[in-house]
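Of the protein chains in this complex, one is absent; all others appear in place.
== subunit A ==
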Amino acid sequence: MSHGFITAIEIDGAGGDPGAWRGPEVDPRAILTGELAVRAAQRAEAAGVDLATFVDALEAPDDVPDRVSVRLDALGLAARVAPVTQRIGLLPTITVTHTEPFHVQASVATLDHISGGRAGWIAEVSTSAEAAAVIGRREPAPAAETWREARYVVDAGRRLWDSWEDDAIIRDAATGRFVDREKLHYVDFESPTFSVKGPSIVPRPPQGHPITAIRVSTPEALEAAADAELVFLPDSGVLSDQVLELRENARRSVTLAGPSVTLTSDQVVGPLVLVSAEVRPHVDGVERLASSIEEWAAVGVDGVQLRPASLELDVPLIAEQLLPVLRERGLAGSGQRGGSLRGRLGLRRPVNRYARSVR
């Protein structure tokens, strides 16, 4: 399967610019009701943007009086957006470091069910003392350790998504059985820091596996990104090297994993790579941005994640001006395609590792 050039927008508060909330076009109360996020997602969707990402962290934003120092839980916000959008993918950031892997996978599976197969998530770690202190269960750990655990969480999550076969619910009135329990599976997952018995409480999500994304912030994250289906890379001088490294890591993981039935051919070619860039078309216009995007495309990335400085000012410009320019240059699809996020991204629905046909 193939995909067009992928576009994403990031949603956080009133936008990436710390002063965005002060603009006369912004009702700052709409940050807390979720209305700013809803409007941004709807505008982006109408213009054909493929997916929206939602920023989050365990700890509260910095306590600076002239900045937005509040933040809704990204998963809850994405769920609030789901019923009032139809086509755009929804990827909340979820921290896996101090949280329960079982809850994380159940929540993402639920987002996939309620959005009709448009869910993904950005797996994030936490190394900060602040995050460790608000939960109070463990000491903060360095990036290498937290990303190692994160890879186990991603793996456990995918196994739990497979713990229900697609046709496990049979509703067989003749025998009185609601499910075929041969098609429900214990995952018996063990890792150095947690174990999960399974099966999941949530039936298999519409996409099989919702999309797992990783935002590359450190070398450890870049390594872990080999496990993801979607990767956000910062724009930098080493962009093309990182893209190559990602694809090489993905190939190596496949070799190490051996003839596992769990990997699809999509994973063999490595994750889709999106360049992540803070943008402010209401200041800079869209021409230069369109040119940058063309350059990134030439390096071989699969798309771009735009982080608007102001949701209210920049998303309309991205929608009304940037997307049409990108479309003209063959760098954006029509956006009218419905269906699952996987379908939009050109990814196959994964085969269930526990299904009899592949055992």
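By our rule, a residue touches a chain if its C-beta (ideal position, glycine included) is under 8 Å from a C-beta of that chain, and two chains touch if they have at least 3 such contacts; residues count from 1.
Here is the rule we go by: contacts and distances are computed from a predicted model.
Protein name for the hidden chain, per its UniProt entry and selected from "Glutathione transport system permease protein GsiD", "FMN-dependent oxidoreductase (Nitrilotriacetate monooxygenase family)", "Spermidine/putrescine import ATP-binding protein PotA" or "2Fe-2S ferredoxin": "FMN-dependent oxidoreductase (Nitrilotriacetate monooxygenase family)". Which of A:26, A:40 or A:347 touches the hidden chain is settled by the complete complex: it is A:26. Across A:46, A:135 or A:244, the residue that sits in touch with the chain not pictured is A:135.
Considering the whole complex, the residue from A:71, A:282 or A:307 that touches the absent chain is A:71. Although one chain is not displayed, its contacts with subunit A can still be listed: residues 19, 21-24, 26, 28-29, 32-34, 38, 58-61, 63-73, 75-77, 79-84, 98-103, 106-107, 109-111, 113-114, 116, 130, 133-137, 164, 169, 171, 173, 176-181, 184, 193-203.
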